[in-house]
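Since the structure comes first, as structure tokens, the remarks are kept for the end.
The complex is shown incomplete by one protein chain, all other protein chains being positioned as in the whole.
Up next, subunit A:
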Amino acid sequence: MAMTAEQTRAFYPAWAERFAAEREALIALDGKVGDSDLGITMSKGFAAARDAVAALEEATIAGQMKAAGAALAKAAPSTMGTLMATGFLRGFKALESAGQFGTPEAATFWRAYAEGVAQRGKAQLGDKTVLDVLDPIAAALEASGSPLPQALDEAVTAAAAALEATKDMVAQHGKAAAFQEKSRGLPDAGGTVAVMLVEVMRDVAHRP
């Protein structure tokens, strides 16, 4: 069953709630190899995205993504905030004419998201970034023949495996790159965020 625009609205408060709950955990995770601002970026950014989408009187699925992307860019000016904003804005462009959100639209969204992040962040697969989880999410949805809730189950499984695989990678970008070898053995903080994003989408898609 594909979701309607009214139903996809529920993604945004659910993301805001999840990232508020994970704030301290993300700060601690990022603090090991970064500058500890990830938890703040994500909780502030998605709270702003939630408010921006809630303020829309009537919005298409893409219109919600547009509002969320613009709000993320404003509220979370860090690198990760900018990458998240880019992802949502690219999702908006890719789904501009979409009237529903089913498995094909989810695949389109995550592929556009991953490509936007790769382009803006100048990252490649294997660099130990959020891209190493975003790309497998998109690939899982593209390969799936299941309805949206089950397809997102598959994407969550792929994301968790991809996050696990980032432990063996060495950071090439941002502040974590200065820690290079120290980053080995740790899951990528951005990748952790990507897993949370798709988990929340999955949970909302499963709602009756």
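Simple rule for what comes next: a contact is a pair of C-beta atoms (placed from the backbone, for glycine too) under 8 Å apart; a residue touches a chain by one contact, two chains touch by 3 or more; residues count from 1.
Here is the rule we use: contacts and distances are computed from a predicted model.
Asks: So which of "Xanthine dehydrogenase family protein subunit M", "Response regulator", "Dihydroxyacetone kinase, N-terminal domain" or "Acyl carrier protein" is the UniProt name of the chain that got left out?
Replies: In UniProt, the chain excluded from the picture bears the name "Dihydroxyacetone kinase, N-terminal domain".
Asks: For the chain that's not shown, point to the residue among A:R23, A:K74 or A:R184 touching it.
Replies: The one listed residue touching the chain not shown is A:K74.
Asks: Which listed residue, A:T82, A:S144 or A:T192, touches the chain dropped from view?
Replies: A:T82
Asks: I need the residue numbers on subunit A that touch the omitted chain, in ascending order.
Replies: 66, 70, 73-74, 77, 79, 82, 85-86, 89, 120-122
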